[in-house]
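Complex shown without one protein chain; remaining protein chains in place.
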Amino acid sequence: MSLVAQNLSRHFKKAQAVKNVSLSLQPGEIYALIGPDGAGKTTTLRMLAGVLSPDSGIVEMDGSLLLKDESLRSRLGYMPQAYGLYADLTVTENLYFYGRLQGMKNAELRERSRELLSFVRLDKFPDRRAGALSGGMYKKLAIACAIVHRPQTLILDEPTNGVDPVSRRELWQLLFELSHHGVSIIISTPYMDEAERAHRVGVMMDGTLLAEGTPKVLLSALDGLLLKTEKISAAVLRDILLDHASVYPVGTGVHILSGSETDARKAIKILENKKVASRFQKPGFEDVFMYFSGGGDAGRFRSQP
Amino acid sequence: MRRMLAIAWKESIEIMRDSRTLTLAIILPVIMILLFGYAINMDVDHIPVGIADLDHSRESREFQQKLFSPGWLQKKTEHTNLEFLEKEMQRGNIKMIIVLPPGFAVSLKRADTAQVFAGIDGSDNMSGSMSMAYFQTFLALYEMRRMELLYGIDRDRAPGFESLPRIFFNPELESRYFVLPGIIVLTLAVLSALLTSISIAREWERGSMEQLIATPVRPWEILYGKLLPYIGISMIQLTLTIILGVFLFGVPLRGSLLNLFLVSLLFSVGALGLGLLFSSVIKVQIIAMQVSMIATLLPSVFLSGFIFPIESMTPIIQAFTYIVPAKYYLVMVRTIFLKGSGFAAFWAEAVFLFVFSMIVLNAATHKIVKRVA
Partner (left out) sequence: MFRQTVHSLVVKELKQTMRDKRMRFIIFVSPIFQMLLFGFALDNEVKHLPTTVYDLDNTSASREFIRILSEGGYFKTTAKQSGANDAATELLMNRAKVVVIIPGNFKQKIDSGMNSPVQLLLDGSDSNAALTATNYIRQMGQKLMTNKPPASIELRTFTYYNPDMKPKFYLVPGVFIMVLTVITTLLTAISIIKEREQGTFEQLVVSPIHGYELMAGKMIPFLIIGTIDVVLISLVAVFGFGLPFHAPLLPFILINFIYVAAMLGVGLFISTVSKTQQQAILSTFMFLFPAIILSGFMFPIASMPEPIQWLTYINPLRYGIEAERDMLLKGSGFAELWIHLVALFVTTIGLIGFGAFRFRKMLVQ
């Protein structure tokens, strides 16, 4: 267990941002926290990184309290959502700066930065100002800065947000390589499709962790519960099905999620009577989220890029 | 220590790459010194005067001629209508009205008491009170010379007491000597706080603060790391202003250069620390800068003792001046420049400044919270 959080709670002014969240990371594991904007993902990650102190609950690393033991911070890499690189510093200078803050020596840094820049494929631009990098390159440099000191735990807040699909795939390749070397990684993302790539997924909504498990296990919970129809609006479907199932638009069609297999069959019958074609559908993480949040608020998700 | 140096190194690169700001920071003090070295003259000169010579005698014209020839007071208008002159004063064209009433010459000749009327513009004290003082002195001399002519009185033999003033350090009372050290102090005081006021707020706004917090870096390392490069800039500013003051304007540097740099170091730590304190408390650049501007510009002008003597202020305001670091620095800079004395003469100021800097730096360190509470 490299990182353990127990019963974390935190409020801002009157709003309860995080309620009683517990989770833990295994060495070499990639854990994805999914949920819509405002679910409490960022607050949770900031507490895990020791940047924000919880109202109650504890964060432990290797058996010591993170907020008590300053030396633990050098085993931790953190990349906040709005990552602040120094625009006036070059790629290499940014790396050196964060390395030095972690107590690394110049000789060590020279080698490490060469290695890292080729790792994140920025080796062609060591002297470019960070301010002149493209969005994807900027994120990759940010990750490089977060791992310059070889942390054993890496916390990334929405690393793929605002990044083109190619760079996103590259970013995930980096994460896989890191995890392969034993680094435990926790990331948050509003994109449901990304969750499938993680080893474990936590579903967050309104400050609570609704469900947790491997992608396979979470998806299998929906076996036989999900139908898909096309060419009909969600509102019309809701009128037809009334309270028999929850209905929400996904991609080109509308998904119908039933509470049980019998309900699902009932729904098919009703739809057949109305001459609406429907078929069983292989669930994705958006459906997983709807399922665990009890048909929650799909509108709060960001559309996939 | 290494982390502090890393911060200082990063900060220096950022400063150097923002060439506009760096240029402004270095050019500004130079412009200030040049401008004020030439512009400021505390001596009242060429005060415009309106005169009503109602006597029109040879004596009254002679009186006028003697009054205006040194050039301190300058005849702007002559008119017999007092109301006209008063209108002129209201328009601000003249600062003083002198009336020589009819019979001026006759009274003088008869050795009666001749009356002279003088009115000054009380809305402009600078020229007002000084021109009056000058006029009084002129009258006294004028009278004395007449006495000598009339009665042959030798003033030195007159009984009573006489003061023998000796002015030290600046016998000619050159206002330049007095003003330039003040300008050095003001420029450094305001610029230092302005420059640092954004530096921590910028980290918050940019989001890099969040990142710094997650590293093992300590608050004091952030603070002192940021302080170091700005101390460098302050010292460059100081060096330039000293060179200009001494070589261009001939202000004597009688004390030790080392002392000057030592106290300046002490001062810039305090002034820069103040900016850092605002920055770490306020966390938003725009507001932090406005607060520093408001908290340094006018107080350094008004409450430092530069122009307005602190001794004359009410006790409450005097107490307030204790937190104006420019006040201590000004005393020390003037002392080193003009008197040439060492720490023995201003140890109290040095201690105050030291205490001030320590308090400010400590407060700033505590305000750089490493965790969002």
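Labels for the chains are A and B, by order of writing; each one numbers its residues from 1.
Simple rule for what comes next: contacts are C-beta pairs under 8 Å (C-beta built on N, C-alpha and C of every residue); 3 or more make two chains touch, one makes a residue touch a chain.
None of the values given here were measured: they were computed from a predicted structure.
In the whole complex the chain that is left out makes contact with B.
Residue-wise, the contact with the chain that is not shown comes from B:139, picked out of B:5, B:54 or B:139.
Of the candidate positions B:246, B:313 or B:363, contact with the hidden chain is made by B:313.
In the complete complex, the hidden chain is touched by one of B:108, B:185 or B:364, namely B:108. In the complete complex, the residue from B:272, B:338, B:353 or B:368 that touches the missing chain is B:338.
Although one chain is not shown, part of chain B still touches it, namely residues 18, 20-21, 24-25, 28, 31-32, 35-36, 38-48, 86, 89-92, 97, 108, 111-130, 132-133, 135-136, 139, 142-143, 146-147, 151, 153, 156-171, 173-175, 177-178, 186-187, 190-191, 194-195, 198, 282, 284-287, 289-291, 293-294, 297-298, 301-303, 307-309, 311-314, 316-317, 320-321, 331, 334-335, 337-341, 344-346.
The working rule: only the chains that are shown with their structure count from here on.
One finds 60 Å separating the Cα centroids of chain A and chain B. Chain B contributes residues 2-3, 5-7, 9-10, 13-14, 17-18, 203, 206-218, 371-373 to its touches with chain A in the complex. For chain A in complex with chain B, the residues that touch the partner chain are 46, 49-53, 67, 70-71, 73-74, 76-86, 88-89, 93, 96-98, 100-103, 129, 145-146.
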